[in-house]
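Every protein chain except one is present and positioned as in the full complex.
Take a look at subunit A:
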Amino acid sequence: MNEVPHLSLHVPEPAVRPGGQPDFSTVKIAKAGAVPRPAVDVAPEDIRDLAYSIIRVLNRDGEAVGPWAGLLSDEELLTGLRNMMKLRAFDARMLMAQRQGKTSFYMQHLGEEAVSSAFRKALNKGDMNFPTYRQAGLLIADDYPMVEMMNQIYSNEADPLRGRQLPIMYSSKEHGFFTISGNLATQYVQAVGWAMASAIKNDTKIAAAWIGDGSTAESDFHSALVFASTYKAPVILNIVNNQWAISTFQGIARGGSGTFAARGLGFGIPALRVDGNDYLAVYAVAKWAADRARQNLGPTLIEYVTYRVGAHSTSDDPSAYRPKTESEAWPLGDPVLRLKKHLIVRGVWSEERHVQAEAEILDEVIQAQKQAESHGTLHAGGKPSVRDLFEGVYADMPAHIRRQRQKAGF
């Protein structure tokens, strides 16, 4: 008689917890330049490997190598560096402003600056991003005024969203930045719909969907993949794998799949994995996907491998669930330092110029902050009107809301 084995539940665990030694030895990292660059009309089944590797351009010595290198000029790279530095300085000031009680909440990008900053370069005016809360680099790299972002963060009298939205939930159609939702993953599938609309209207615009590693578990993520696959929608499906979803390590969302990129394979969607801390690699891969979409070849899934260096948000303390020094052990380094080094190696940048640029950028951010604060902060100075809370629920205010507004005394 055969004995029937007893079952047990598998619950994945991260390699280390607080108190342990950070260990990323299981993270396999391809050598810079090692991954081939296929033609954009390649058959998805011919590049399945790319969903399991990591496309990298910058090597340890700061050189740009391999088939994905050579796409950006000195000027473009210097602008890229400035954009990332700006985002970092912006984050630092806004984090401080939140601590000083000038706003209720903030979320930073520390360590992930390359992803949104470099991606923006691959899009054209008129294309549309459906971002999460961790892609403000899309706005900064598109020269959206920082002061407007701050007005939104402060919910002040000049807030373009009139105090209605949580800080950092920006919106700008003009800058190709769809209004951010607090509900995760909902917008992933909306990006596919936007892209389908562009195809229906025989337009030339493409869409970009954004999601975090943790949120790929949502049903809407899978809905997006099936619609994108079926209609070959001109959309770039971005997954920012920063290893953590608040306290939950990426293994809980990824499950038995080798990588997040591999999720695309079952849908016949070409899937690439890229070093998210390598500005050049992010741009090269984003450009490849954008070219595919524009040539009506359909969707591309991209997984950006990066690390969330900071806390999830100002409401979070990561030392409760991961080793404090884990970010230092992260093998893909810091995106700003890596691009800086590359530009120095290229002979177009120096330590001195970097220090000077830092000071200039800080000054620019502080000037914007002063200007924003002249319009008020969350609890002091100019505020949006209470009337604003009743407006914009509908195009025309129905009688019942008007009655309520009057009852409120406005």
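In this section, a contact is a pair of C-beta atoms (placed from the backbone, for glycine too) under 8 Å apart; a residue touches a chain by one contact, two chains touch by 3 or more; residues count from 1.
Keep in mind that, in the parts below, contacts and distances are computed from a predicted model.
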>> For the chain not present in this complex, what protein name does its UniProt entry give, out of "ABC transporter ATP-binding protein", "Simple sugar transport system permease protein", "3-methyl-2-oxobutanoate dehydrogenase (2-methylpropanoyl-transferring)" or "Ferredoxin"?
In response: "3-methyl-2-oxobutanoate dehydrogenase (2-methylpropanoyl-transferring)"
>> One chain is left out of this view; which of A:Ala39, A:Met96, A:Leu337 or A:Val393 touches it in the full complex?
In response: A:Val393
>> Of the residues A:Gly80, A:Pro234 or A:Pro384, I need the one that contacts the missing chain.
In response: A:Pro384
> With respect to the chain omitted from the figure, which of A:Ala197, A:Ile246, A:Ala262 or A:Ala329 is a touching residue?
Replying inline: A:Ile246
>> Of the residues A:Thr79, A:Ser104 or A:Gln190, I need the one that contacts the missing chain.
In response: A:Ser104
>> Even though one chain is hidden, which residues of subunit A still touch it in the full complex?
In response: 8-9, 11, 13, 17, 104-105, 155, 159, 162-167, 169, 181-185, 214-215, 217-220, 245-248, 252-253, 255, 315-316, 320-321, 378, 383-384, 386, 388-390, 393, 400-401, 404-405, 408
